[in-house]
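Here the complex is missing one protein chain, while the rest keep their positions.
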Amino acid sequence: MAGNILGKSFVVVSFGESHGKCIGTVIDGCPAGLKISEEDVQRELDLRKPRSLQIHTQRTEEDKVEILSGIFNGYTTGAPICMIVWNRDVRSMDYEVVRYLPRPSHADYFAYIKYGGFNDYRGGGRFSGRITAGFVMAGAVAKKLLREVLNIEVVAYSLEIGGVRAENFTLEDAVKYRYENDVRAPDKSSAEKMMEKIIEARSRGDSVGGIIECVVTGLPIGLGEPVFDSLDSDLAKALFSIPAVKGVEFGAGFKIARMLGSQSNDPFTIRDNKIVVEKNDSGGIVGGISTSAPLVFRVAFKPPASISIPQKTVDIREMKEKELVITGRHDPCIVPRAVPVVEAVTAIVLVDHAIRSGLIPPVLEKRDV
Amino acid sequence: MAGNILGKSFVVVSFGESHGKCIGTVIDGCPAGLKISEEDVQRELDLRKPRSLQIHTQRTEEDKVEILSGIFNGYTTGAPICMIVWNRDVRSMDYEVVRYLPRPSHADYFAYIKYGGFNDYRGGGRFSGRITAGFVMAGAVAKKLLREVLNIEVVAYSLEIGGVRAENFTLEDAVKYRYENDVRAPDKSSAEKMMEKIIEARSRGDSVGGIIECVVTGLPIGLGEPVFDSLDSDLAKALFSIPAVKGVEFGAGFKIARMLGSQSNDPFTIRDNKIVVEKNDSGGIVGGISTSAPLVFRVAFKPPASISIPQKTVDIREMKEKELVITGRHDPCIVPRAVPVVEAVTAIVLVDHAIRSGLIPPVLEKRDV
Amino acid sequence: MAGNILGKSFVVVSFGESHGKCIGTVIDGCPAGLKISEEDVQRELDLRKPRSLQIHTQRTEEDKVEILSGIFNGYTTGAPICMIVWNRDVRSMDYEVVRYLPRPSHADYFAYIKYGGFNDYRGGGRFSGRITAGFVMAGAVAKKLLREVLNIEVVAYSLEIGGVRAENFTLEDAVKYRYENDVRAPDKSSAEKMMEKIIEARSRGDSVGGIIECVVTGLPIGLGEPVFDSLDSDLAKALFSIPAVKGVEFGAGFKIARMLGSQSNDPFTIRDNKIVVEKNDSGGIVGGISTSAPLVFRVAFKPPASISIPQKTVDIREMKEKELVITGRHDPCIVPRAVPVVEAVTAIVLVDHAIRSGLIPPVLEKRDV
Partner (left out) sequence: MAGNILGKSFVVVSFGESHGKCIGTVIDGCPAGLKISEEDVQRELDLRKPRSLQIHTQRTEEDKVEILSGIFNGYTTGAPICMIVWNRDVRSMDYEVVRYLPRPSHADYFAYIKYGGFNDYRGGGRFSGRITAGFVMAGAVAKKLLREVLNIEVVAYSLEIGGVRAENFTLEDAVKYRYENDVRAPDKSSAEKMMEKIIEARSRGDSVGGIIECVVTGLPIGLGEPVFDSLDSDLAKALFSIPAVKGVEFGAGFKIARMLGSQSNDPFTIRDNKIVVEKNDSGGIVGGISTSAPLVFRVAFKPPASISIPQKTVDIREMKEKELVITGRHDPCIVPRAVPVVEAVTAIVLVDHAIRSGLIPPVLEKRDV
């Protein structure tokens, strides 16, 4: 079946389960000569950690990265980089009860059928959001490559949570502020309102969804390999690999379907002696390749399926309808913790394409003898 | 760069240019023993043809499929299947003028930069919607496999065009009616209103976008290989390969971001002694695998970038802003012609996953000696 | 099953059958800006043609290449390149008799079982040596890339045929002489003796095998991506795709198994202020990467399985042993015609790795506006 490998040139492998020994990743194809340390990776991992007990799971994992291979004397070597975080705070007993009482809109039942009952069901196993820790580790390397080699920055933030949409902010605000607040909003006022929505849902045992927006600056013209490996194709594929994602749109997105061509077209103009677009409803991608305008896309997340409100399910052994109340430790909203994950997978896809386009060489700089 | 190959087990290769000799495809990995004829493929290709001069391009290609390999005595052999349609009605002179006057929101300029000026710019070359004829040819084989081996049906239709959204229809309506009207709407009343919108836009030299919805019935539990080759990931990747697509959403899609978990979760129940979901806001995919509920997704198309209203562009040799009026033959709305294309790529992805899951065997039936 | 695609960056797809409409190939990932014409490809194809009726099949195919896509104004565009040769001189009736009387050491019976009886058995179908015409077409592009971008030359020749081994020759002799004689020997005297062996075998209705040696000059240090995509791994994979190959060895090859380390090691020395090896028992590859010494390998070919001497086989319908006498038109020795095929697949693999190493850029040279 073999679906845990992403990319062609900067190839990311995912392994590990929510309640297994660890969550891990292997990067195959990372150029040699990138200075990187466990601290660099840890910084990204820390952004994914639950920050506030008010709005996050009570499971507190240290999520301390251990680099197992591929780094030597502080630099990447060109060899595969394996990184793991050990699982520590595991209470698997919580899940025994739900084994035969599948949680609605969780993968429990479908995975049970698909894998013939052999899947590790503890904490959702491979279907847990926890596996995105591996994405973040690989993304940390990718982000550093983008920044240091190409001066590309990937900035995601919670555009909308529980119906509260951030509307008055600039990209600069988002860059500065998103990791300063617990919900990863691009501005203070939205952050507070989003926070309230999450707390409110949690208090009722419910959960809320939201939308993450991501903006990438510094891209050159030409990333993306149409027709099938177009940049939007590969980004969308990676983004839908994040648990709970139900929609992806670029630029004007679904709204463009209601525009006229005369509105949606982005005219060319000249600025500073360079050809640029006057506006960016294309979201920085036309024909599947980057236009050098900022890459802009949005990702819709559903509310976490784990809620403590009683739900209708079926006992799959007795084939009887049952009521289910989920206990365990869960996030009432996954959006804030998904922000660094969106950045990570975006960076991974961009590095993959940058290598394919020859923009990132196999060796970043030669060492003197 | 090599981005023209899709899939792992049912692998589709795309080649050909809008104004080159032909548009073609190779399928590698098609099981042996499928009865298929040029007529079967032609039927699908005909659905993609401009049907009404009122709302479509004046370019009239016969688009007659020629199977070059892989079929013997009326059956697939297990060998790669190459199929082409020859380009006949080519007027490349139309495009010389725009070579250095790139059309806004077309790939012209970005492809020029990416390929160092070597790209075939005639009619958009590789970036033309015309290459989707290759998708449809491969999709014809995929659809037949799905139908005959697994009883799976893929049904797409124009949900919305130019702001007109079809709302009063059943899936049965759509199945029956969509290919009976020129705009591929699921019902008669919407069809007429959408038609008007297109004609109106065309009369002003403008263009309109829209949304295609696709429903797949008959899927078993378990298609999709998480975490990276999840079913939604691979569908999204394929859908974003269709020119003009700017958004993809599954089930409740972007709306789910505003729901509570208690609303968005799909409870389990028992019907006819089978475990099923009571509703389907998940759109038939949870955790990246099919749930056996109908697969439901929507695809947003931008208005065609070719409009005859004067637009602002830049002469890239003179580095001067210029006004551009696009002549040539174009579609004022691509949505109707994209309906069979969405069905085709959906079928391709589903067959790829069905083979990976062992649901479609390498040989459909053994022949007697 | 999907096994007709080779490579990662310079990807070659094979399609077509011996007695189908055509033999073809698609190259996905060819850099833009290579000047190439049908004549360039034809020149390579002509080297593969039977040259002498004395020692070759009576089937005379014109093998005229038709480029269907990917070339525009005489240059590669970066788009997939599809090339075909039409099959003309087909006499399929010859093969009906052997359908149920499988030819020993041909794929007939095994393909029959594998593909459930649906395979195109005419002329061996996909198992015919004829499909290597596709390899040669793709190889023509690869050889031109290697020569023009990296000054790399690929030179193969018949080292041994029917037990006659060429021993007194230089690489210069081989370069000059191999395509001047019908058996592709590296020197005149060997050529005559090899020719005799083939004629003698043919006169008895028998066939002979041989060994092709291939030398590649001009390689830099570092092609090959260990551990699995090592240069020898990928070359061996491609070489074993050529029908009738039963062995591949690099440098000293099987003889190295009887050497001592003190004999087989290639000491380093300095020449012209460069570090080089004093001898080359490694055959230009150490640790899976090129050493900049000439790449040297040998490929063993079995005698063609089609002989007109009576053979023992089984009627698979009657399940009875039968005597088989193969008629039809066949080569009594495939080695001479395989020489350009070995060059082709070698060039394909080298270009794939040169692109992966960043030595061949996605665009060869930018065009002026």
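Just so it is clear, A, B and C label the chains in written order, and each chain counts residues from 1 on its own.
The definition used in the following text is that a contact is a pair of C-beta atoms (placed from the backbone, for glycine too) under 8 Å apart; a residue touches a chain by one contact, two chains touch by 3 or more.
Please read these numbers as outputs of a predicted model, since none were measured by experiment.
Trainee: Using the touch definition up top, pick the residue from C:Ser18, C:Asn87, C:Ser207 or C:Thr346 that touches the left-out chain.
Mentor: The missing chain is touched by C:Ser207.
Trainee: Which listed residue (C:Ala140, C:Val183 or C:Ile307) would be found touching the missing chain in the intact complex?
Mentor: Of all options in C:Ala140, C:Val183 or C:Ile307, contact with the hidden chain holds for C:Ile307.
Trainee: Identify the residues of chain B touching the omitted chain, counting contacts across the whole complex.
Mentor: Considering the whole complex, chain B reaches the absent chain at 8-9, 356-358, 361-362.
Trainee: I need the residue numbers on chain C that touch the omitted chain, in ascending order.
Mentor: 1-6, 12, 14, 102, 104-107, 109-111, 113-114, 126-127, 131, 160, 162-163, 201, 206-211, 221-222, 224-230, 232-234, 236-241, 243, 245-254, 256-270, 273, 275, 277-278, 281-283, 286-291, 298, 300-307, 309, 311-314, 316, 319-321, 332, 356-357
Trainee: Spell out the interface residues on chain A facing the chain that's missing from view.
Mentor: Looking at chain A, the ones touching the missing chain are residues 1-5, 7-11, 13-17, 20-22, 24, 26, 28-29, 31-33, 68-70, 72, 75-82, 84, 100, 114-120, 122, 125-126, 316-317, 362-369.
Keep this in mind: only the chains that are shown with their structure count from here on.
Trainee: Approximately how many whole Å separate the CA-defined centres of chain A and chain B?
Mentor: Computed value for the inter-centroid distance: 27 Å.
Trainee: Using the average of all C-alpha atoms in each chain as its centre, how far is it in Å between chain A and chain C?
Mentor: Chain centres of chain A and chain C, defined by C-alpha means, are spaced 45 Å apart.
Trainee: Using the average of all C-alpha atoms in each chain as its centre, how far is it in Å between chain B and chain C?
Mentor: Their C-alpha centroids are separated by 38 Å.
Trainee: Residues touching two or more other chains, restricted to chain B: which are they?
Mentor: 1-5, 14, 114, 126, 316
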